[in-house]
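Of the protein chains in this complex, one is absent; all others appear in place.
Labels run A and B following the written order; every chain starts at residue 1.
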Amino acid sequence: MSNATGKSHPQLAAVFNQDEPRVDWHDETLWWIRQKRDVQAHKLPEWELLRETASQIKNNVLSNLSTYLEQFEANAINNGVIVHWAADAKEHNQIVHQLLQERGINRMVKSKSMLTEECHLNEYLKEQGIDVIDSDLGERIVQLANEPPSHIVLPCIHKKKEEIGDIFHEHLGSAKGESDPKILTETARQHLREVFLTRRAALTGVNFAIAETGEFVICTNEGNADMGAHLAEIHIASMGIEKIIPERKHLGVFLRLLTRSATGQPITTYSSHYKKPQEGTAIHIIIVDNGRSIQLGREDFRNSLKCIRCGACMNTCPVYRKSGGHSYHTAVAGPIGSILAPNLDMKKYADLPFASTLCGSCSNVCPVKIDIHDQLYKWRQVIVKEGYSPASKTIAMKAMAFTLSSPGLYRSGGKMGRLVFKYAPFAVNNGLNPWYKHREMPKAPEESFGEWYSKRKEGKQ
Amino acid sequence: MKVALFVPCYVDQFYPKAAIATLELLEKLGVEVHYPKNQTCCGQPMANSGYEHLTAGCNSLFVDNFSGYDYIVCPSGSCTLHIKEHLHSPEKEEQAVDIRKRVYELTEFLIDVLQVKELKSHFPYKVGLHQSCHGLRGLRISQMSELVAPAFSKPAQLLDMVQGLELVPLSRQDDCCGFGGTFCVVEEAVSSKMGKDRVEDHIEHGAQYITSADLSCLMHMEGILRRQKSDVKVIHVAEILNHSHE
Partner (left out) sequence: MSREKILAAVKKNQFTSTALPDLEILSALTATSDNLVQQYTGVASAGGCFVYEVNDLEAIKDILRKEFKPGVKIISGIQGLDEYTYASNVMQESSHSFADAELTILASNLGVAENGALWLTENQMNIRILPFISQHLAVVIGKDAFVPTMAQAYAQIGNADYGYGAFISGPSKTADIEQSLVIGAHGPRSLSVFILI
């Protein structure tokens, strides 16, 4: 979702933090999922080897991507699948629209695809008079609430069941005040079943696209991708160029890592392998670039394209947990989003690489070993060099660098600072000092270590 | 062996006791410690804010101050990590590379180089150990909870040698405290919340002191504790290990 309010992560996070009990609830929920992931990972003594293997497979993919893409396309076509290429989001959306228009279709059911979020497909189609219904329960909820998903795997993790009950009461006719997840899910099941049975077109994402065979795999717990695809005349599958894996047997690595990392389940309910269209129906794959080939050319950041969209980095990130996905004002939020987004629009997303303490937890839960926190550090250097850092910050940093390169200046500056703290605490203990909002300033000691050491040395002499 | 003491800038100015404790502890363990008096800062505050290109002056000064020692010991995980990963000096690159190999955070120096097996220190209190992120995931001075790998902790190993000290368990053993350099002011709301939650974990488990190998984390948590008018205090690992030590 584009940042309609023009607000940055710190501003949005501050708003999110106004409701502390809600922050605690959001934080604890996501931490619980991180713990479930830990339990699953610890059941496999070979877990770290799995991660390393997956990482190497993806490194190989990225270093041979053009070959694999051509191989995938040739095999898919051989299977009777039609393949389209979209250079950017707009072209992707236009292709989808055209495919529907050709068939006189104006209603479509969609299963989860973060790529289509990135492309703002739903909004585009709506403008063309096409009704799109998201069939993943979490996505349907945020769709009805007119919000973007806040998490790539758990779209409405930010919503409480009472709020969902209200949404369903307003749009789906459930009883007022009903918040029992079982009853709400049943309501959604009935509503969406009718949708599945009446839509001639279904659009899905792609979890993995196999170059060797031309097939692609979709993983869901709900079965919504399959319900939509198998009942439709046309199944459109949208994928980013980086979704390729070389051989079918590599699924034996990725399918062991994906869901354990994402939700702490050993595997999703359904891991569906689509190879050929059902008789009398069509499968169309749209292969999308939208900035990925540019990212591929950035030596420091190309590893971000290894991402298999598991969301583990979001679940573990303390900043994400305590600020919520919407604070990142981009389709894919959290740590991975913060290293992908600046490639798309450095100015708009200049705040994201700074929305981190560089704690490194993300890099260590990433199933494909993306060096996320190192890339966050590197993006900061790029953003400052490209001029997207506030001028005041640059001035302060230059002053700091100047002072710290000179021992004399450093010592007198430090002494001055301590004197200010001691004799004019109001200079720093005020509302203008952001540190002071929730924290006391450190106490200023009588002497620095340097001064103490000098005295000791003199004493010895 | 010739050991140089690298004192982080904010430790020098605001928490000299931790540096003093580091020096005294090393001397008690028989180490000849030098303090290069013209040292200033490792450059991390600027580098982490995206201004690594401004750190040439700091780097050059660092190389000048710390060349020619067998080891450089620092009571800070984050500063040690920064030097290890980012110290470069175009005219003195060979020396810079050499320094990067020789710089150690205090607890890893005590365990890995001095191979300390016992301490004569005494600290009869309940202590919560905060595993600072750079020391933990950067320097690997303890095992992080994200990995499926054997557990270990160099700071905990040392604290176990201290008489009377009781390490309290925590609900989240390695969640970040939220300091993060300029993050603490740029993202003030999230930073304070993160610090508040960390502190609460320690308080809930009965800690009287919170300790860490990193004073930046402790400075941040101390700010929150004092605002809450809590009795819980922060103390650097060096001060505990040096406490009442002959």
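Worth pointing out:
Everything below uses one rule, namely that contacts are C-beta pairs under 8 Å (C-beta built on N, C-alpha and C of every residue); 3 or more make two chains touch, one makes a residue touch a chain.
Since we're looking at a predicted model, the values are computed, not measured.
Put simply, the hidden chain is in touch with A once you look at the whole complex. Interface note: of A:S66, A:Q101, A:Q128 or A:N429, the residue touching the hidden chain in the full complex is A:S66.
Remark: the omitted chain is touched by one listed residue; of A:L255, A:I285, A:C359 or A:I383 this is A:L255. Touching the missing chain, out of A:P10, A:P148 or A:P246, is residue A:P246.
Between the chain not shown and the residues A:H230, A:K348, A:K393 or A:H438, the one that touches is A:H230.
Note on the undisplayed chain: of the listed residues A:A41, A:A76, A:L144 or A:I164, the one touching it is A:I164.
Hidden from this view is one chain, which touches chain A at 29, 32-33, 45-46, 49-50, 52-53, 56-57, 59-60, 62-66, 69-70, 85-87, 91, 135-138, 141, 154-157, 159-161, 164, 181-182, 184-186, 188-189, 192-193, 196-197, 213, 221-224, 226-227, 230-231, 241, 246, 248-253, 255-256, 263, 265-278, 287, 289, 293-294, 296-297, 299, 302.
Throughout what follows, only the chains that are shown with their structure count from here on.
In whole angstrom, the spacing between the mean C-alpha positions of chain A and chain B is 32. Remark: chain B residues 7, 9, 11-17, 19-20, 23, 35, 37-41, 43, 45-55, 57-58, 60-61, 133-134, 136-138, 144-149, 172, 174-176, 178-197, 219-220, 222-224, 226-227 touch chain A in the complex. Contact residues of chain A toward chain B in the complex are 9-10, 13-14, 16-17, 20, 23, 27, 31, 38, 41-42, 44-45, 47-48, 316, 318-319, 322-323, 354-361, 363-365, 377, 380-381, 383-385, 389, 393-394, 397-398, 400-402, 404-407, 410, 414, 417-418, 434-435, 437-445, 447-450, 452-454.
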